[in-house]
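For reference, the structure is listed below as structure tokens.
Note that this complex is displayed minus one protein chain, with the remaining chains in position.
For reference, chains read A and B in written order, and residue numbers begin at 1 within each chain.
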Amino acid sequence: MSEVSIFSMIMNLLSDIVLLIGLTFVFLGMLGLIRLPDVYNRLHTTAKIGTVGAFGVMLSILMRAGFTPIGVKAIAVGLFLLLTAPIAAHMITRAAHRHGVGLCKESVIDEYGKACERCKK
Amino acid sequence: MKRYIPLAAIFGVIWCFVHGTFSLNSFIFGLLLGLLTIRPFRFLYRPETNFRLFSPSNRIISIIRYFMVLIKEIIKANIVVAKIVTRPKININPGIIAVPIRCKTDLGITGIANTITLTPGTITVDISDDHSVLYVHCIDASDPAAVCASIRDDLEKYVLEAFE
Partner (left out) sequence: MISLLDFSLIFMVLAFIPCIYRVIMGPTIPDRVVALDAMTTVIIVMLGAYSYDKGSAFFMDVALVLAVISFVGTVTISKYLDEGVVL
């Protein structure tokens, strides 16, 4: 067996593993969407696990396709998701807090609400 | 017009990614498109807040170290939150805590805020008016002092080295 085919075999195996890890992370993120109590905790799962899972899937496509147009576009999509997810999460949390969505009843501390009330006075 | 050439070069690289081929033709086409795009929006680029991302100092090493720490923290974050989701009974005590930060420049504050969002169990909510305190939603806020200490020692050191 030549070296090229061994290399491509290892690359295919690695990309299968990364694809399965990514799919599992996306599934767990969406599961957290249904299990966690309030909007802030749900954002923890979708903004982190979902995005990184999608990035893993795109990375596995890059590993399989190489630097063809499909692979390069896939990694562009993945990097864009990774770059914009924190900004979207930050804007939704701020809008939710100012819109009046309270924290769930398990919460122990809310220093941002206190600071907002202090500003209004 | 000469100031916008580096920005247009960034547009060219982005166009190469979106088009899917790394060639000189697509880079130059993207550069021309970038110049055409920058022209109507040039009031957004204020020269006094020009970020020096590629300053010719020995900052490259600290930027590389920052990205290594970031990748490690992202992997740790995924495992932590995945454990919380798959636990049969969800037992969390979340809360919003105030974290004082040392970064002063806009780029540093943006970096620390996005890093906090991508690391285990914390999301940035807002910044105070005098840019000295970040409000962070934490999925396990039973010990606020420990969260503050971990952010200050593990993350902010590398951000300060890399971006300020």
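Here is the rule we go by: contacts are C-beta pairs under 8 Å (C-beta built on N, C-alpha and C of every residue); 3 or more make two chains touch, one makes a residue touch a chain.
Values in this document were obtained by computation on a predicted structure and should not be read as measured data.
Undergrad: To test your reading of the contact rule: which positions on subunit A touch the chain that is missing from view?
TA: 16, 19, 22-23, 26-27, 29-31, 33-34, 39, 42-43, 46, 50-51, 53-54, 57-58, 61, 64-65, 69-70, 73-74, 76-77, 80-81, 84, 87-88, 91-92, 94-96, 98-99, 101
Following the convention adopted for this analysis, only the chains that are shown with their structure count from here on.
Undergrad: Averaging over Cα atoms per chain, report the distance between subunit A and subunit B in Å.
TA: Here the centre of subunit B sits 15 Å away from the centre of subunit A.
Undergrad: Under the touch definition given earlier, write down the residues of subunit A that touch subunit B in their complex.
TA: 25, 28-29, 31-32, 35-38, 40-41, 43-45, 47-49, 52, 67-70, 72-73, 75-76, 79, 85-87, 89-90, 93-94, 97, 103-104, 106-113, 115, 119
Undergrad: Quick one: in the complex, what on subunit B touches subunit A?
TA: Listed in rising order, the residues of subunit B that touch subunit A are 16-22, 74, 77-78, 81-82, 84-86, 90, 92-98, 113-114, 117-118, 121, 123-126, 128-129, 135, 137, 139, 141-142, 144.
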